[in-house]
Each structure stands twice: as structure tokens, then as C-alpha cells.
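In this view, the complex is presented without one of its protein chains, the others remaining in place.
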Amino acid sequence: MHETEQETRQEDRLMVILSKGTLDMVYPAFMIATTGATMGKDVHMFFTFWGMNAVTKNTNANLKVAPVGNPGLPMPNILGMIPGMTSMATRMMKGRITKAKVPSIPEMIKTAKDLGVKLHACSTTLEVMGTTKDMLIPEVDDIVGAATMLELGQGGQIIFI
Amino acid sequence: MHETEQETRQEDRLMVILSKGTLDMVYPAFMIATTGATMGKDVHMFFTFWGMNAVTKNTNANLKVAPVGNPGLPMPNILGMIPGMTSMATRMMKGRITKAKVPSIPEMIKTAKDLGVKLHACSTTLEVMGTTKDMLIPEVDDIVGAATMLELGQGGQIIFI
Partner (left out) sequence: MHETEQETRQEDRLMVILSKGTLDMVYPAFMIATTGATMGKDVHMFFTFWGMNAVTKNTNANLKVAPVGNPGLPMPNILGMIPGMTSMATRMMKGRITKAKVPSIPEMIKTAKDLGVKLHACSTTLEVMGTTKDMLIPEVDDIVGAATMLELGQGGQIIFI
């Protein structure tokens, strides 16, 4: 009986690893996490490498879209390098996101927390980047290593973004 | 008995989320999806963000490789920005792909459909990008949200590309 319950819970575990720091990748991470939580899943997020930007105080609300080298954006590469193009592409995307009534990243983080999603910051990344705990937003639950991350996701689904 | 069968099916579910729009990422997505289907897996693909390019009529057959900022390609970054380099890198890769007898993306989509792979377009991305259903290729089965995507992948393997 107990074993069956545990298995059910493992199946409903969702670990979202966020390793990118651009708006176009941070959005899917939070959308999948909050949707999973709404469905009753036990959702954890692990912020590593550039993904740390999503939970760092001075970058959190100002994430950018990367137009350079992204053939998915309708502009030649050369334009992507003109200073200001990143912010133009970012404003364009933010405008569309607002129109489509998609919440901002800080709003999505609040929703995620309200739904019980746990936010974990990667300890190795903090060491390598020279980031300290007080530079992270207070919504971060703890600072853990890869072993804890794998344990939290044990038996469940792991999505690396 | 019924429960055991259901578990077996869940284990064989494969959900491939494609969030990138470049040839070098669209290929692995379709290769994994079609291979999984050949092995008898229940395979679904979810196209989101730049991944929508793979199932959009006017980009579908003309996906590019991104040479800028990809240290994996043997050319200095500065070259990646000269207009035309993206198409040169793309032609080079397409040439090699043809030689290695790897099918084109439209051919891979056809094969995927023949093998029973289901193609789902992300509703939020369509709203944000201002893309309408008639701009998508007819092989797309439906337009769904993240909740349906997670349900279709419930208990199975999820691969985020």
C-alpha cells in the first residue's frame, strides 16, 4: 500500500532544470513548472549556469531575448550585433507577451511559489560565478548541489532547459 | 491486469518538446521522435517558441544553422556576423546531410506522421507570435496548451530540445 503511494508520487515528480538566462527559455521553464503544479504534480526547479539570472535580484526583472545567431527571429545576423538590437527584440517580445496577457517573470515566480513549486539554486554555479546568497531573490528556497537535485527528481520526470 | 498494461504504455510514452528553430536542433528532435515511433513508443511532439518554425509553412523547408556564437563551428565569431554566413553554414551542413543520406525536415515530418507521431503546436506561442492556424503546415494535429502536453507525457519520458 505504502509502496504504491510512493510510486504514484514519484511519477508525479517534475524537476525543471533551468540553465539558460534568456526570456525565451525562462518562460517555458516557469510555464511548465506552474502548469505541472496546477495539475497536482510535485514540482521543483533547479537554477544552474545562466539560469541563475532568473533568480538573481538585479537581473530577474530584466531578462533579455537573444536576437544574434537565432535564425528564428526575422532579421539578418548582422543586425543582431548592433548595440540596442537585443533590447529592441526584447521590447518587441515583451510587448507581444503583454498583449497575449502572459504574466511577467517576477509574477510567474510569485505564482509558482503560491502553487508550491520549490526553487533551488545550484551551489557550484554560485561558487563559479562568485554570487552570494543575498544576491538571490528571497523566493529561492535553498542552495543545493546536483546530488540533491537528482534525489528530488528521483523516479520522476526531469526537464533540462 | 489493466493497471499493468497502463503502466507499460506510460513507460513507452515519449514527449519531445521542440523549443529551437535551427536545423541542428530540429534534426535531433525528429530523429529521436521517429526512432522512438519505430520502436513502438507512443510519441508526441510539442512545438513551442522558436520550435514553431519547424511546423510553420514559410519557414519549415528553409531552417538555418546558426554559426554565430557557436564555438562548435570552425570559424571565428566575427565571420558569423557577415550577412550570408548563416546561409553558407546552412548550405555546408545541408550538403553534408544530403551526402550522409539524412532526409530533409519535410521528409522527416512525413515519416513521423506515417509512424503515428502526433504533432502539437503550443497555443501560448501562437498567441505571442501572432501566428494563426492556417500559417501552420497541415501535418499539425492540434493546438494545445502546456497542461495537455504534460498530460500526454504523463508517466513517460519528456525530452526538451
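Order as written gives the chain letters A and B; numbering starts at 1 within each chain.
Simple rule for what comes next: a contact is a pair of C-beta atoms (placed from the backbone, for glycine too) under 8 Å apart; a residue touches a chain by one contact, two chains touch by 3 or more.
Fair warning: this is a prediction, and the values are worked out from it, not measured in the lab.
A.B. asks: Can you name the residues of chain A that touch the chain not displayed here?
C.D. replies: On the chain A side, contact with the omitted chain comes from 10, 17, 19-22, 48-50, 53, 63-70, 80-83, 85-86, 124, 127-130, 145-147, 150-151, 153-158, 160.
A.B. asks: Residue by residue, what part of chain B touches the chain that was omitted?
C.D. replies: So the residues of chain B touching the missing chain come out as 11, 14, 24-25, 27-28, 31-32, 35-36, 38-39, 41, 68-72, 76-78, 80-81, 93, 96-97, 100, 102, 157-161.
The criterion applied here is as follows: only the chains that are shown with their structure count from here on.
A.B. asks: Using mean CA coordinates as chain centres, what's the chain A-chain B distance in Å?
C.D. replies: 21
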